[in-house]
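Note that this complex is displayed minus one protein chain, with the remaining chains in position.
Each chain carries a letter (A, B and C) given by its place in the written order, and its residues are counted from 1.
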Amino acid sequence: MSEKRQLILDVDTGTDDAIAIMAALLSPEFEVLGICTVSGNLPLANTTENTLRVVSLLAPQVPVIRGCAGPIVRDLDPRRKYCDNEEVLEDEDGNRIAFHVEEFDGLPPARIAPAPTNAVCWMVETLRAATKKVDLVLVGPLTNFALALRADPSIVEHVGQIVIMGGGCEERNSTSAAEFNFFMDPEAAQIVLGCGAKIVLVTLDATHHAVLCGEDVQRMRSWRTTVGDFVAQITSERIKAYTLFQPLFKPDSASMHDALCILYLLDGSVITKTRLLPVSVDFYGGASDGRSVMDTRSVPARAPNCTVCLGTDDEKFSRMLLDILGRAKG
Amino acid sequence: MSEKRQLILDVDTGTDDAIAIMAALLSPEFEVLGICTVSGNLPLANTTENTLRVVSLLAPQVPVIRGCAGPIVRDLDPRRKYCDNEEVLEDEDGNRIAFHVEEFDGLPPARIAPAPTNAVCWMVETLRAATKKVDLVLVGPLTNFALALRADPSIVEHVGQIVIMGGGCEERNSTSAAEFNFFMDPEAAQIVLGCGAKIVLVTLDATHHAVLCGEDVQRMRSWRTTVGDFVAQITSERIKAYTLFQPLFKPDSASMHDALCILYLLDGSVITKTRLLPVSVDFYGGASDGRSVMDTRSVPARAPNCTVCLGTDDEKFSRMLLDILGRAKG
Amino acid sequence: MSEKRQLILDVDTGTDDAIAIMAALLSPEFEVLGICTVSGNLPLANTTENTLRVVSLLAPQVPVIRGCAGPIVRDLDPRRKYCDNEEVLEDEDGNRIAFHVEEFDGLPPARIAPAPTNAVCWMVETLRAATKKVDLVLVGPLTNFALALRADPSIVEHVGQIVIMGGGCEERNSTSAAEFNFFMDPEAAQIVLGCGAKIVLVTLDATHHAVLCGEDVQRMRSWRTTVGDFVAQITSERIKAYTLFQPLFKPDSASMHDALCILYLLDGSVITKTRLLPVSVDFYGGASDGRSVMDTRSVPARAPNCTVCLGTDDEKFSRMLLDILGRAKG
Partner (left out) sequence: MSEKRQLILDVDTGTDDAIAIMAALLSPEFEVLGICTVSGNLPLANTTENTLRVVSLLAPQVPVIRGCAGPIVRDLDPRRKYCDNEEVLEDEDGNRIAFHVEEFDGLPPARIAPAPTNAVCWMVETLRAATKKVDLVLVGPLTNFALALRADPSIVEHVGQIVIMGGGCEERNSTSAAEFNFFMDPEAAQIVLGCGAKIVLVTLDATHHAVLCGEDVQRMRSWRTTVGDFVAQITSERIKAYTLFQPLFKPDSASMHDALCILYLLDGSVITKTRLLPVSVDFYGGASDGRSVMDTRSVPARAPNCTVCLGTDDEKFSRMLLDILGRAKG
């Protein structure tokens, strides 16, 4: 009988998602029941293919399940879709500079195929069949799990805690008000935040300090492993994008948002500041569309529903992450 | 090998839903694959129990599948929920006057239980497994099928046509702009109308002429069957409610909206007027929330997506319906 | 002491506005206190210049007051501005085909200048100074009077009745849901409809039968007057646009919406059908943005606030209009 913590991952891979997946699969503390994909950083076809490659490399027995190709309802209104920041540019040589590599050419082709179902129904069935509580790590737009909750609200009884990469208190990225994952599907975020489970919200205020830097890239290259080379390559590209579009507290660094959720589950002390807060999401389509509204007033109007992570021990983060990634051989 | 037309029904039973289910189950032209329930006229527990009773009576082998307990996202905003019409009152003796009987006391208790799954996943699986095209008859809020489309958009390839009771061109009921089924889940309606399948929209302009009247009640009573007595009773209650809240073109009558969809599939000539129109749904939460917006201009802005039913042969409707209901024995 | 009916006109001239102005100025029954301009069919600079030319020709002593250059708040959201119909095209020879002539080249240059104030403040001052009730004829977007009501709500006490060209019950033009004047400033329309004054709403259902046709054009040309030639010219252009974009019930004809308001004040029998209805305006920005929501249910939810005009005696309309326009000499 397994004493491991059972996890379901939900990802829009995406470079930092790839690293989160690797960290989970390389941690013996976890049993990953399955990895669901969703549209987000890239279209669903890409996030699924990228996920299949990562899983093929490290744990081909773990099912990858294709999820939703778009948000629940936000794309019914074409006027809601545009971020107001730059995310993709070309450098002077015509090379694409972006946060996310479209295709994971640095990894071998996938040896596995997606499961013959969809993420919504797979989540419902897997949770209903669970014999102990399962933790969810949701690091893309929250479409899949929100729809699963709508299809069968009773699944929440089988959930341990939900660790979400999403939202921001003082920090934001996609717009002047909102973080990317919440912005891409605000209604899904609001559904999940209201589901009644224990929720840990790993916000941009924390993840903007969960960085790898140029030195870390060098160290990973020195391993001469597939994982090391691949993570070094994508980190290096992310560093270029952050330097250009969103300079962080530390020069020559890039945030690895999603990986922080896995590290938090392994060792909560990587998070240096949390607050228990009422959090809702604006889904009205205006200047604050997708904003995580946190009631930080001294006398809040509602009871708290989230443990909000607001700070990261950046040295511990990079040390832990390289430790784990360094376990991959070959 | 069956030559019957395969149907999936989606209902919020509801008195006129009950009659639609009966008409479908009593018509040898159809093979009913399953009946999904949804919150709407009554809460999900009631619509499911009522459906189970009707199906137990006439075709206990047909699966009944519990669906969604509320709209996709509309209830995230509590301000969107109120109709501006009266739907339930008490008469001078304290008896409830309403369009829908809460519990079907006129029928024996259910002998069957709901299928051990949910409507969203059952729809996805059933359609994916279909060996020929399946017709959908959706006569409640469109939540279940909209979510199934989001979970797996490829299911639309297995759909023949979709017959929807919903919307109105000149007629409306729940608000001064909107019909009930669309009003209860406007986003679901918009998702379904945009799915690309062949859609027949049976609007209030047609169903307000799909009536049974006091004479029909007498005739059904004369049969001395369970179906006759039950339909006579609920029709009689509906006549009271229509007379009070929404007087129709014909005195002493009540609309049997949902049944018209089944009769249309049996004999299209029961509909006397159709137009091929571009139809969308307003889901912005204002005075027109849930309105079916039909582009009736001489030069419309978009291509049509619906065959809109705008008139009914009321005599043919009641004659056909009583013929079919009269088939039930015992 | 004048026994004439005192009028304030509010216009976005615009060809049919021009004819409404002429009809008012040529009718001895009216004393026109002033004519306010607003952005609408054309930008404010054009609607003001066009109005000045018409007034210069017929009654240069009547003040023309420049009004608002845009809607109250709708343009704060750039996503709300687009009609979904065509309104301007070029024919095969590169000539502009449009409902509204941009510049009134058929009239002599204006001999008067706009009053040295703005329409909002002029309306407030004029109504506060009125010694008897003044009727308002509002035939553009309702921005000016809505803002005047906000600046000083007490002015409504000095208003007799308000005749508005706006909205539609079954008819619409700018979008599949909305009429132009309401669509251009939905919040203004909602403010004015709720002001408590007696309101006559001259909708598209009426004005689409308030037409002039090719024969009328010939007759006006035969007068050999400036007014006859000018109205013949712009009517002829409108007929081209209607034929192309919005064919009406009568071939080779064009609607003269705004003029119907003036004719209604002269002889109410030009309107053949009215209903007293509760009317509100959708201002939520969705598919029904700017729609006039009329509660036509047998049991409406609110008390009526408008006399809604739904039909026109088209022969009487053209006869009356040509009678009046034929009074202009020279």
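What we mean here is this: a contact is a pair of C-beta atoms (placed from the backbone, for glycine too) under 8 Å apart; a residue touches a chain by one contact, two chains touch by 3 or more.
Values in this document were obtained by computation on a predicted structure and should not be read as measured data.
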For the full complex, which residue in A:Q6, A:T225, A:S253 or A:S280 touches the chain that was left out?
-> A:S280
Residue, one of C:L42, C:L57 or C:I72, that touches the chain absent here | C:I72
Among A:A24, A:M294, A:V308 or A:I324, single out the residue that touches the unshown chain.
-> A:M294
Hidden partner chain, residues of chain C it touches = 68-69, 72-73, 76, 118-121, 124-125, 143, 147, 150-153, 187, 190-191, 194, 283
Across the whole complex, the chain not displayed is touched by chain A residues 84-86, 170, 172-173, 175-177, 245-247, 278, 280-289, 291, 293-302
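Keep this in mind: only the chains that are shown with their structure count from here on.
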Taking all residue numbers used at the chain A/chain B interface, answer same if over half belong to both copies and different if under half do.
-> same
Tell me, please, which chain's centre (mean of its C-alpha atoms) is farthest from the centre of chain C?
-> A
Centre-most chain [mean C-alpha coordinates] = B
What rotation angle, rounded to the nearest 5 degrees, superposes the C-alpha atoms of chain A onto those of its identical copy chain C?
-> 180
Round to the nearest whole Å and give the separation of the Cα centres of chain B and chain C.
-> 43
Approximately how many whole Å separate the CA-defined centres of chain A and chain C?
-> 56
Taking each chain's centre as its mean C-alpha position, how far apart are chain A and chain B in Å?
-> 41
Send over the residues of chain C in touch with two or more other chains.
-> 286
